[in-house]
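Each remark here refers to the structure printed beneath this line.
With one protein chain withheld, the remaining protein chains of the complex are depicted in position.
Each chain gets a letter, A, B and C, in the order it is written, and its residues are counted from 1.
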Amino acid sequence: MIVWRRSAPLSRKADSPWTCVYHQPFAESPVPSMSHAARVVFPAHRLEVEGLVAERGERLLIQDLGFSLAGGELLQVAGRNGAGKTSLLRILCGLSRPLEGRICWDGVPVQRREEGPTAHLAYLGHTNALKDELSGEENLRIQSALQGRRLGRDEAWEVLGRMGLGGHEDLPVKFLSQGQKRRVALARLLLVRRPLWILDEPFAALDVQVIEVLRSALEAHLAANGMIILTTHQAVPIQGRQHTLTLGKAS
Amino acid sequence: MNGLATALFTLLRRDLILALRRRQDALVVLGFFVVVVSLFPLGVGPDPQLLRSMAPGVLWVSALLATMLSLERLFSDDFRDGSLEQILLAPQPLSLMVMSKILAHWLITGLPLVLISPLLGMQLNLDGTEILTLMAALLLGTPILSLVGAIGAALTLGLRGGGVLISLLILPLYVPALVLGAGAVDAVMYGSSAQAHLSLMAALLILTLLLAPWAIAAALRIMSD
Amino acid sequence: MAEQRVQWFKFASPPNFYDLAGRLAPWFGGLAAILFVVGLYVGFVLAPPDYQQGNSYRIMFIHVPTAWMSMFLYVLMAVYAAIGLIWRVKTAEVMAKAIAPTGALFTFLALWTGALWGKPTWGTYWVWDARLTSELILLFLYLGYMALHAAIEDRQRAANASAILALAGVVNVPIIYFSVVWWNTLHQGASITVTSAPTMETVMFSALMLMTFACWMYAIAVVLWRARLELLERERRAAWVLERMGEKA
Partner (left out) sequence: MIEFLAMGGHGPYVWGSYGVALVVLVAELVLLSRRRTAMNRRLARLARLNRENGAEPSPDS
């Protein structure tokens, strides 16, 4: 089985699957058959944020912020530079502690969740969180295992192939271009199968093709009843229910 | 539980693989240890008796310095490329994940020091039992160095001149390990038993194992906030 | 429980602490001055020369209190650091930071006076005896704490990180002390036994106590003063600071 897959991996067939395999089916049906994230349809979840207060240095960044997000919804966090967008995302992830406020997942404060405060989310920051010395496959399998999910080699290869990295799976990441590295990082998002994606400037410094890959991945995730919170400077049209939250309007 | 074991083992394996692919890092630490110890006779003269009586201290202080050298990169690589954030976000308890990383650090830097110490001990005229005691003491002591050092490495994460700062923060905390470790060899040298030293060292190791991971985890959360 | 918490936070709120510390500090300072004068009088005029050490033993009246203070203050600093870290009480964080320089200063004085006492007693300024050695390491711990605090720009993060260091240090201080004592006895080094001498007269003992209390009062006064300054600096954009400064201007 494994040998057969390795000799003829899915990924080798198409060099640009984001147009033919991944994206296009999605345009027709809300649950694209080839998308990994979409194959899993998440049950209805709810993220609620109440009375969030945060400061950076001595500056009050966020004051009494509240919102709620349901499955299939996207929240775009907008605001000028330094308004606290990244800080907000890091708070939502649990990487930073807010001064006050509650973040609830399905009505339970995230700190009290049995599965752990971060078991419902996947985060993609400015950095790709990849190890240069490891190959894309190794990076993905390690990242996935760190999140508690053992990942087979075939699955890693398949996702990398869908990301248009066919033939690059076992190459150390340092030989990949910036855009290709970002694609490996995006592949991680698909693999960990978390209902909430928190993405910090996911479109920054991406070439057009990768933007398209990401866009369709986001749409597939929304279609699978996932949630997305992201910050972005670029206006990228995404189909699905969307909200915008603008930070730092007051000053 | 299974997920936890998988995650811990994966992190350990990842750090070991990375160390293997960047072998020079670990070798530099080992080389530093050997060079520092070898320079001492040039400084104090070749008198075998003098060298022998200085050997425990020289070997232990060199081991401390070699460990210091390796600490700076313990978390900073993961911090820079963003892997640390992913480790913080993993559902597993951070203090256990940290233990995996430290075990890897010890296997990469601490264990080689233990293994090469007999050679350096002979260079400094230590005899058989003294060398065995030295190895035992280093075997118990180098994990303490890794654990305590990791606190410093976590606290200086992302700071300019972090490497120098680590030494100031951590070297005073190394005093008990130094006293016990060098004392064990001294005790054998002066004809008594090293058992008391080694038992205390083991107790210290257990205490450090219980407390340090908590401090490291807290420090990592604070410094990556 | 909740009400108690509110009460405590009200007392510990920066403006209240600032005002209270400002009112209390001069009293502690004055008390320190009086105690120093009385303590020195008892120590130098009333206490007779020691039959073994002559007059050099009078260094004890400053050496021992500063050595005690250096250790007490480190523990106190760690306690405040822990309170600040766990309950996020800003004033506790500020207190921890304010204690460090005074603690380091007392440590330095303990070392300096110990060395000067060592010369007439042992014939050399520096002896690796247990107390001096652990004082030296304590000084390094204080310096490390202050260096880490200074190296981190963000105040909140600096307070939290150095709190961890202070806690790691305070767990280590007794271990360091005992390991150094042990090391010292194994190597048959010298050690000061004067303070524990059963023959110490009541006059000497009271001089020692007076000087210790004087050091305590001094430390409290100085720490409160410094904590006020730190608080002003940290909260310089807060309304209560502007109010108080506006009155003065």
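We adopt the following convention: a residue touches a chain if its C-beta (ideal position, glycine included) is under 8 Å from a C-beta of that chain, and two chains touch if they have at least 3 such contacts.
Values in this document were obtained by computation on a predicted structure and should not be read as measured data.
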item: Touch criterion as defined above, residue of C:Arg88, C:Lys119 or C:Arg157 at the omitted chain; value: C:Lys119
item: Touching the absent chain when the full complex is considered, from C:Val127, C:Ile152, C:Leu165 or C:Val222; value: C:Val222
item: Touching residues (missing chain, whole complex) on chain C; value: 40, 44, 49, 54-56, 58-59, 62-63, 66, 101-102, 105, 108-109, 112-113, 116-117, 119-120, 218, 222, 225-226, 229, 232-233, 236, 238-239, 241-243, 245-246, 248-249
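FYI, only the chains that are shown with their structure count from here on.
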item: Identity of the chain that, by mean CA position, is farthest from chain C; value: A
item: Chain closest to the middle, measuring from C-alpha centroids that were averaged per chain; value: B
item: Separation of chain A from chain C, taking each centre as the mean of its C-alpha atoms, in whole Å; value: 51
item: Approximate Å spacing (C-alpha centroids) for the pair chain B, chain C; value: 32
item: Distance between the centres, which are taken as Cα means, of chain B and chain A, whole angstrom; value: 37
item: For chain B, residues that touch 2 or more chains besides their own; value: 225
item: Of chain B, residues touching chain A in the complex; value: 3-4, 6-7, 10-11, 14, 17-18, 21-22, 80-83, 85-92, 97, 224-225
item: Chain C-facing residues of chain B, complex; value: 148, 151, 155-156, 159-162, 165, 168-169, 171-173, 175-176, 179-180, 183, 186-187, 204, 211-212, 215, 218-219, 222-223, 225
item: Chain B partner contacts - residues on chain A that touch it in the complex; value: 90, 93-97, 115-116, 118-119, 121, 123, 125-134, 138, 142-143, 145-150
